[in-house]
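Note that one protein chain of the assembly has been removed; the remaining protein chains are unaltered in position.
For subunit A:
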Amino acid sequence: MSKLRTFEKPTGVRDLPPDITAKKRWVEARVEECFRRWGYREVVTPTLEFFETVGDASAIAEHKLFKLLDKQGQTLVLRPDQTAPIARVVSSLLGEEPIPMRLHYHGNVFRAQEREAGRFAEFHQSGVELVGDASPEADAEVIALAVETLKELGIAPLQLVVGHIDLLDALLLEQTGSSQNVEVLKQSLGSRDVVAYQKQVSELDIVSSKQEKLLQLLRFCGDEEVFTLFEEHTHCERALAGVNHLRRIWSVLQDWGVAEHVMFDLSLVGSLDYYTGIYFEGYGAAGYYLLSGGRYDHLLARFGRDHPARGFALKTDRLIMASPGGPRKIERIALVYSVRSRRKAFQQANYLRTKGKAVVLYQEEDQVPDQEFDRVVRVKEEGLDD
């Protein structure tokens, strides 16, 4: 292998320069503020987890995990998401705390990219998990919070798309009669390949009326009118229970006043397959995919505390680009002093710092990089202090 250049980094990771870092902090602070106002408390989980527990529970495909060995030979992973670690915390460290529990986080997650060109392996995310409470109100709460958070960041236009995984499973099973077919069709929907889905449907060995129903599934995309259409479409009780749940969520979202930003797409499938109920994605500004989340009812049970839960993760790296806002600019001042004016310069610097300015000191013989500062002030000697 050729010798690495000293500035090289592993593929998919990157440094953030000061201005981007400042924007990231600003995004996280605004997000944090929203989460806190809605009663979510922050937790921090470790970057390393065991592969056998959290790694395996986190539905990110195994080949996308960064794995390493500890000194005992146990396989560790760099956390591929935050939801599984938080499920572990809720079931252990916070095992005695009452449910429902509202938690949030800011953190980096790692996913190895199979095809590496220009794709990231480390992502910054902020998100919430609402554990416990099976009601549509709780599902709607995180959707409403997602909308509020994006609005707080000035994202416009802004569109959340909501689907329902159990409803989709039930409908596909009703029409195809085999869970193997359900998997194949979901795979195509999940990779957003409508052409493959239509082809697979046409090749299924089922009556044409069922094929027609499977094709119609793609048209259940819009606001509440899709519910009525859907109810005429199926007799499957599980699917109807799902649509009833969505109907109730819609009514809660109207009361939250965020319904105008939400639409439904009953063929929506997430890439993580631990979702069991609603699944949603958020898009905004000039073409950014900004968040995803949903309901996961079986994950907590893996850690011994069986509760429904839902949450979402914001893609911080994209919010940094998509949000038109940014941190308030702080005036940067260079103070130039001589040996004789040093004490006075230091006093003046401290005073300016209490006023919220950023102050850097230079000795008179130093070269001051003017372009870095809004003002350069030469501190004059004023009488002799000694």
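We adopt the following convention: a residue touches a chain if its C-beta (ideal position, glycine included) is under 8 Å from a C-beta of that chain, and two chains touch if they have at least 3 such contacts; residues count from 1.
Criterion: contacts and distances are computed from a predicted model.
Enquirer: Unshown chain, UniProt name, "Formate dehydrogenase", "ATP phosphoribosyltransferase", "Dipeptide ABC transporter permease" or "Cell division topological specificity factor"?
Expert: This omitted chain is identified in its UniProt record as "ATP phosphoribosyltransferase".
Enquirer: From the list A:73, A:157, A:324 or A:356, which touches the chain that is not on show?
Expert: Result: among the candidates, A:157 touches the missing chain.
Enquirer: If I consider the whole complex, including the chain that's not displayed, which of A:38, A:227, A:283 or A:362 touches that chain?
Expert: A:283
Enquirer: For a quick check of understanding: of A:192, A:298 or A:380, which residue touches the chain that isn't displayed?
Expert: A:192
Enquirer: Which residues does subunit A use to touch the chain missing from this display?
Expert: With respect to the unshown chain, the touching residues of subunit A are 115, 157, 159, 161, 192-196, 198-199, 221, 263, 281, 283-284, 286-289.
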